[in-house]
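Worksheet: one structure, shown below.
All protein chains but one are shown in place.
Letters are used for the chains, namely A, B and C, taken in the order the chains are written, and counting of residues starts over at 1 for each.
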Amino acid sequence: MPSDSKDKRIGVFICHCGKNIAGGVDIEALLQSIRETPGVKFVAENRYSCSEDGQIDIQNAIQDQELDRVIIAACAPSLHLMTFQRCGESAGIEPSFVDLIDIRKWTMHGNPEKVDPDEALERSKKLIKQAVKRMSLKRVIPQVVVKTEPSVLVIGGGVAGLEAALDLADKGYEVNLVERLPTIGGKMALLYKVFPTNDCAPCILAPKTAYANIHPGINLLTYSEVTAVEGYIGNFSVKVTRKPRYINEDSCTGCGLCVEKCPQKVIDSVYSAGIGERKAIYIPYDLAIPKKAVIDDENCLYMKTGACRLCEDECPTDAIDFDQESRTIELKAGAIIVATGFDEYNPTEKTEYGYDRYDNVITQYQLARILDIDGPTKGKLLRPSDGKEPQNIAMIQCVGSRDENTNEYCSSICCMYALKHAQIIREMVLPDTEIYICYIDMRTAGKNFEAYYRRTRELGINFIRGRPGEIIEETDTKNLIMKVEDPDLGRLLNLEVEMVVLSCATLPSEGTEQLSGILGTALDENGFYQEVHPKLRPVETNVRGIYICGAAQGPKDIPDSIVQAKAAASCVDGELRKGEIKLPEFIVKTTGPDKEG
Amino acid sequence: MKPDDIPEDMPEDIPEDMPENISGDDSEETVQVPNLDPAFKYEVMRNEGAGGLKYCFACGACTASCPIHEIDHGFDPRKLARMVQLGMKDEVLSSPLIWYCSACRNCEQHCPQSVEFFNILNVLKNMAAEKGYAPYAWVVQTRHLMRTGMVFRTDEAWETRRKALSLPPLQLDGEKVRELIELSGLDELIVKKRP
Amino acid sequence: MIKLEEVYVEDFMSPGCVGCPAVKAMLEELSDELECELIIEEVDITVDATRAAQYGIMSVPAVAINGILKFVGLPDRKELKDAIIEELEG
Partner (left out) sequence: MNRYALFLGCTTPRYVFQYELSSRWVLKQLGIELIDIDDFACCGFNQIDLNKETGLLLAAMNLAVAEARGLNILTLCTSCAGALAEAAKKLKADPKKREGVNSKLQTVALEYRGNIEVKHISRVLYEDIGVEKIEEAVKTDLSGLRAAPHYGCHYLKPEWISAGFDEPDAPQTLHQLISATGAVPISYETSNLCCGGKTFPISRDTTLSLVNRKLNNLKTKEIDCMVLQCPTCYLMYGEMQKQINKRFGEEHEVPVLLYPQLLGLALGGNPQTDLGLDLNAIPLDGIMARIAKSDQD
């Protein structure tokens, strides 16, 4: 049957969106122009198309005018396309014959794409006419029902990924949890204490990591990376590359004798933020899950020079296996959750703060490792330059955040972790040390966060509302001098301290861009995973069946990461619980294992 | 206008027409908001390089980096930016404050919001000069410039000195410079009387 | 015989995409070659991610004809032509 637009009965509904659209474009002129467009049978306007009344009007028009296709010119499809597809479906219209096009972006105040009314009218006309044309030629998309895999791939073994994995495993799904590092637990495991409760991080995380380790529904794939993903919701096939640990995981008991014997020391940039050392064979930390050794092949003497193998002699269970090689395994997944977290910004490029030049300038993540009683310094806070206890410390907020030259966004957690570290130092480590927090705005908007801020003030921490221009190191003492204007005092402070801690921005974790390329998911302007809609669909991505949670989606704290992880798990369950799913045939044909060509 | 047309009462050497320090200017007086000029900030921001003012979140990195502020706290970039934002036009333009900048550009270097305060201050100085507030030092320099193409007074002793050191003689011709100064209206500006 | 009709082609692309210009060129050639009106809409997925999501498109180039996704990846010229003809014939 030849496609013939004359047969189609297309209705166009133009939404005022209150004044958001009506205030920026001449609706009457737009209606007039669309009425005259060939192929359009019916045109109407709504004050709020998405409201109950608006939807009833659309449904009535569909029935009265015998429409078989509708176009709603209103807001972004990511916001309400599903709303209108459901609305059309209950009036008997095939979902693919309902289209929502965004004419609001050109008229809404505060939208960067806003244009003047004449331009908005021209653009709206053009976009609606194009949609009419497209709709008039559109054919029914054949739908097929496919079985879905009852398994889920979770990428990232930090607190968000763990929470999602545990939720889904408890619901009966088989979960493959892929973690790039040799241990799960992510950043949270290394934060010592967490706000706003000051629980010790391992105390609330270890039960989760331990449970994940023994849960029959969870398959831990540590020291592994996702290298390929194909397919579609319900039927993804995934390749995971497992890096060689050079340890037989089944025999290793985590006794640590090999580590003791290993002669090769290496600066540990991952688990102790460059503050402490580890061996070339190592167990990341005491509470590591799985507690298995791993050989760092770049630094192992035997790997480099062909001589040593002391660990092998020492191992009581013969678990060392130098012949292990990287291998790739294939997995099935009905859905994928991305929880790849964040990395701390490296402040070297903020040369005015001298991070790489001055010994006594460190980052908050480094401070967290220093304060940790199980960390590289066993909780002792000493100056890197001379091992002295600092008598005073300054913290500088927004380093690499809210900064046009680096990252424009607010990293959202830095105010709170600075408060946390100030509390720990004052209460548990060096009670007599004076602490100055130089901030631009103090942002403590979470539940119980203001009380936490108040508590920090009670402890006598000094808050200075000013940003130091630069830090200068006093050559002899290695003290750090910075000038900061204190507007509350109306005077310039010459702040000389023995140590400076930079509260650095949160960045998308390393490898985010690469992984998003593998997944086909979009990233936002800051490099974090892009959600479909920031308010209404915060854990869905542009790829159906792939969800995001935690700091991978944007800077956030632990409570919010947990909330998102549960939301993502719930989305997955919603899609997979029936065991089958109705999908457009072309998706199955073009992206599935039976795809054409 | 010929350089010699510049009025005689304009001093030949640089006089100190600015107060030695400006810290004492800190006014305790309440700012009367209805008397302010809310359009002033737009007037400033319209100029090239000054649009960044709208992004200032008053963190004070500029003031903290300012060498002049450290010596004389009367000069305060954060405060000046605030005065412009609020519309304290007359107070800003008539104040000697704006001329104290040493042009080191630290403010711009350390600003996290890329507010180019150096450029904003330059706009303010241009506006003030329009109104006749140009400091004598700059006026005198301009006058020399129109005569010789150099901003300093030159004399025979100086020329003899150069010769003695085997340095090449300099062609001192202000002709082209004068034409350009006249084209851009700076010659009119330097004879303006202060309000 | 090909009927003289219209076909609506959505050409999904992105600015950095290597294969996308080739698809665009092919479509323009076919538009001259086939005796039909080929309406080509270029959809930049970095600007309109939702449209791509509606089709489940995970990579570009991709081509949808009359609302049906036909190709993901660079199509063969003959395949592309056949797919358009198939649509014309309904």
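The rule is short, and it goes like this: a contact is a pair of C-beta atoms (placed from the backbone, for glycine too) under 8 Å apart; a residue touches a chain by one contact, two chains touch by 3 or more.
The model shown is predicted, which means the values in this text are computed figures rather than measured ones.
Across the whole complex, the hidden chain's contacts among the shown chains comprise A, B. Residues of chain B in touch with the missing chain: 14, 16, 18-21, 48, 67-68, 70-72, 96, 99-106, 108-109, 118, 122-123, 125-126, 129, 134-135, 137-138, 141-142, 145, 149-152, 154, 158, 161-162, 165-168, 170-171, 173-174, 176-177, 179-181, 183-186, 189-190.
Listed by residue number, the positions of chain A touching the unshown chain are 351-352, 354, 357, 470, 472-475, 481.
Assume only the chains that are shown with their structure count from here on.
Centroid to centroid, with C-alpha atoms defining each point, chain A and chain B lie 49 Å apart.
Computed from the mean C-alpha positions, the centre of chain A lies at a distance of 33 Å from the centre of chain C. Chain centres here are Cα means. That of chain B falls 61 Å from that of chain C. Counting partner chains per residue, chain B shows two or more touched chains at no residue at all.
Note for the complex: chain A touches chain C at residues 1-5, 76-78, 81, 96, 130, 133-134, 137-139, 141, 232, 519-522, 530, 532, 542-544, 583-584, 586-587, 590-591, 595, 597. Listing the residues of chain A that touch chain B in their complex gives 352, 398, 402-405, 440-441, 465-470, 482-485, 487, 491-492. Looking at the complex, you find that chain B touches chain A at residues 55, 57-66, 69-70, 73, 76, 78, 106, 109-114.
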